[in-house]
Every structure is written in structure tokens, then in C-alpha cells.
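All protein chains but one are shown in place.
For chain A:
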Amino acid sequence: MASNSSSDRQRIAQQRLRIIAGHLRAPVDSDSTILAAECKAQGSKTDVSSERKTVPRRRQEILKWNGWGYSDTRFLFNKKGQAEFTGKRYRLSGMIIPALQNWFEGTFGASVQHKSPAMPILTSSAVQPPTLNEAFVDELKSTGIPCSHDAEDRVFRGHGHCLHEVFALREGKVGRVPDIVVWPNCHNDVVKIVELACKHNVCLIPYGGGTSVSSALECPPEETRCIVSLDTSQMNRILWIDEKNLTAHVEAGIVGQELERLLNESGYCTGHEPDSMEFSSLGGWVATRASGMKKNIYGNIEDLVVHVKMVTPQGVIEKGCQCPRMSTGPDIHHFIMGSEGTLGVVTEVTMKIRPMPEYQKYGSVVFPNFEQGVACLREVAKQRCAPASIRLMDNEQFKFGHALKPQVSSIFTSFLDGLKKFYITKFKGFDPDRLCVATLLFEGDREKVLQHEKQVYDIAAKFGGLAAGEDNGQRGYMLTFVIAYLRDLGMDYYVIGESFETSVPWDRVLDICRNVKARIIQECKDKGVQFSPLSTCRVTQTYDAGACVYFYFAFNYRGLSDPVHVYEQVEHAAREEILANGGSLSHHHGVGKLRKEWMRETISDVGMGMLKSVKNYVDPKNIFGNRNLI
């Protein structure tokens, strides 16, 4: 891979990109009108220019202040009642989704006639005036590091994307938010800010992409000091790429899509693709122990990180070399990874990179039931031949995915769809209310991909699986990227929901899926939810010893006086059920403040003591005072 001349490299990279771009463009004769890879904002893979696209300091210029994602992009039901996806950023953008309304009304007992609109703009009177530590602000200003105590800037950094956070914003309610936002431009800026914070005893809360779903960004209401939000978004450069060792040294504020785009320009990728990668940052991944969709090839964040630099109140922590593995006591990276902003700010990371794959292929397999599907995934994991991504959606989610099919342009396509459906349900005898689908993504060189594909399909066949085409696979992955936009649509019509995840040993997978889904339904009923909720799951990652399971649940809250409270009670019960069934507190979302109460039973008293003593040494004055984790 390493080429001596940089123009050579450029040429090879350009060529490869053209090939990939070719694959990603929908073939003319294909019935597919969407491509999952392009569910991320466009302009990433096909745009080879090296112009930097950063997240602006004023995030509100391009992002919603009270919902998910870009301001120009949202789902809506048009005058005819048909669902539409606005904007131009995604492949689905500008399309009509004819089946969504029926699915939506049927699943939730909701109606497009009954709207529950959000407050259109933030009234700054709803935001408490900032408590500023004047001495700190003065000294900060003298360093020249940009900062702001504008209400909008502050509100934007006072929340993540938990349901209760977004719900409150939609109602125009704002609780405790940071008093001031600072935008360091580099590692040294961060060192200065942390020094000043220590000197003046202010509270620092690091902010990356703001995609937290663990209440990690919520300002502790009991915090009386000035709260400073340290926004890393302007630290977004790739500092160097080392092709000999296949590593890249990157500033931690870079967001996933930007990192991939920039690396792709040099013909590389990290392969780390968490579902939030459009917005989430490298530093956030490290701080929460993130996991990417394609971890089967590239690994999770802990496998990808070679070196980390973190600024703490005690100084900068980093290793003295960039070695692949060391036997030097407990790995200090593991104090940093998952520390959730309680110990310091991650500023720079050396990450493994890989040459971009030559070929990508989606696929899907339909199973007669979820049990068979899980058995197949287990076998794939046992044989250690999992593709880049393999996910198994349950029946409800399969139907959900189908409801998101955009309007088909040709009669031929709909005829083919009908035929496929007939073959699977009538000819093969699959029960449409039990069947489920696994979505696959293969990556690598073409020949190996095809070989790999055959191996996986052969295993699937042993469990009654039928290959169901690339289209189904792509739509499955698309769901991941649009689900958060869909939640906003639901909230416009009295439907609230959330997703949460866990990891669990193989022998428990079926039990946990069944029990947690049933628990959600039961709790909703007990709490007075009128219409049975959507309660669905998918197995999203496979490991040697277990799997990662993702749950979605959503319900129609008409008739409830305090829907968020009901929602929180149900989510709480669901987490209890997960733990009682041998599941983990979190696979990759982290603990934040939302799941803190279960930490002790998760890691034992001694474990808690260990974490606390680290915190006490590194940050005795609780400068990093977001109160996550412990």
C-alpha cells in the first residue's frame, strides 16, 4: 500500500474512490432507489475535494436545536397524509414514503390528524442568565480562546438526545445549562483552559458531538460553580498519517463522517462507523467506549486506539510510545476509555487506519422465525466468519423497515416485490408475522467478498434462511440513520420512543429479547398507556461469547398526564429486566447519569472504589464535574 510518491498515492486513491463510488451509485437496472452507505450525508464518499467541512461553532446554523440532525432534513406528513423526507442530504431525501402513514397509524393507534407540535423557537427568557466566574472569564478572554455565553449556544450544549431532553426542548423548557461555552482550537488551548478552570474552581464539561443518550451532558442541578462547556468541535484536523504503521494522529473533536472523508482522500479509512458517525466525535467515542457497525473487521474503539492524549487537572496523561501492545501493568488507556468526561478531555488520538476496501456488498437473509435467525448468527460467530456487519431484525422491525420503502417508480419493481413476497410467504410457508431478516454488509477485495458471502449464505441455509437480496439489506442499515429523524416525526404526533442496547452471552440472547420486549409491553399497560407500544429488537453485533442487542420502543402517549415520566419508568423497568436476564448495563452507549444507579452491582464495591480513587487522584476538586459514571 505504501507508495513512495505522494502523487502516485493520490492517483491510486482517486482510482479506488471512483470504483467505490461506482458501486455506491445505484445501478440503472436495479430496483433499489436508496443505498445505505449514502444515508450519511452526501458529499462524503463521492466528493474527493479536500476542502474542510467543519461543524460550525454556532451549531444552530445547520443543526436543529430541539431535535435530531440537520435543520433542513426532517420527516413530515404532507397534505395528502403521505410521509416525505425533506432536504437533499440523504438518498431518501425528497422522496415520498407511501407505506409509512399506514404503518404509523396502525402501530401506534396514532393519527396524522392529531398533532403535538414543538415550540418553534427558543425564547431566551426560558434560559437562566449565566453564573459567570468573572476572574475565570477575564483570564480566559486574555488567552484569545473563543468563548460565548449566548443563550442559544449554552442551551445547545446542555443536553444530549435522550427522550426526556428532547421532549423538554420541544416544550421550550430548559433546565440548568452551561454558563459559558469555549472552543479550544488545539491541545494547548485545552491545557490552558483546564489550568484556568483549576485555578478558579469552575466546572468543566467536555462536549464533542452532543449525541449522548445517557444524560451525560446534563448539567448536574446541584452544581453551584460556573459550568464551562468545553466544545472540542474546532479541534478537527488530521495531524499526520503514518503509512508505514498504518496509523493516523487526529484531533479528538473531529466527527466521524469528517474523519472518514479526510482519510478517504488519502485512500484510507478507520472503518469505525457508529450509527451516530455523522455527528459524534472521536473524543466522544474514546470517552464512552464506542462501537462501530463494522467492528467485525476493524474492531471497536478500544481495538482501534493506539495512543491517547488526555488533559486532566493533574496534567497530561499519555503513553511514551506508540506500541501495538504492552505488558506494563494495567493499560492506562482503560482509565481513559469510558471515563465519560469525568477525568479530563481527550485531545489527540492515534488511531489505526486501513486501506479503503475495494468492494462492498450488501445482502440479506430471511428466516422463518427469530429463533432460527439467532441460531444462525451464533453459528456464524462460532465459525468466526462474520461479515463486516451482520444484524438480525425481529419481525416488528422487519415490518418497520418495509414501511420505509420509498415510492417505487416502475410497475416492474412492485411486481418483483410482490413475487418475492409470494415466494417467501406462500411457497416457502414463512409466516409473515414471524419471519425475520438478517442484514449483511461484506467488505474487502471482490473475490474474497464473494467467497465470504457464499460461506455465510451456506450457513444461513442450514437454519432455514433464504437470501433476500441487497435491497432489504440496504434498507435495514438505512433505518439506523433515519431512526432518530423518525423519532422527531413521532413526537409531532403524540408518539415518543427511544432505543437502548445491551450485550449478553449467546445462551441468553433469545430469552433477553423475549423478556425485555414483553416487559416493555406489560409496563406500558400497567402505566396506563392506551395502545400497545412498539417493542422491537435486533441483534446488531456478534462476538465469540455473546452478542449486542438493541431495543426500540415507542408508544402513543395521548391521555397520559406525564408521558415522560411514564416513559422513564418503562425504560427503567426494561433495564432492570435486562440486568435480571444476564445482560450488561451498556454495550456502547455508556452510563452517564441515566444508568449510574446500577454501576455498583455491575462492577462490585471494590470496582467502584477503584474508579473513585482514580477520580480522587486525577481530579480531587471535581473540576470535571459532570457527575457521570460513578
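Quick note on the criterion: a residue touches a chain if its C-beta (ideal position, glycine included) is under 8 Å from a C-beta of that chain, and two chains touch if they have at least 3 such contacts; residues count from 1.
As a working rule, contacts and distances are computed from a predicted model.
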| item | value |
| --- | --- |
| Hidden subunit of the complex - UniProt protein name among "Immediate early response 5", "Chromosome transmission fidelity protein 8", "Glyceronephosphate O-acyltransferase" or "Serine/threonine-protein phosphatase 2A 55 kDa regulatory subunit B" | "Glyceronephosphate O-acyltransferase" |
| Sole contact to the chain not displayed, among A:Leu63, A:Ile512 or A:Val591 | A:Ile512 |
| Contact with the hidden chain (one of A:Thr232, A:Ser503 or A:Asn581) | A:Asn581 |
| Where the unshown chain meets chain A, residue by residue | 507-508, 511-512, 514-515, 518-519, 579-582, 601 |
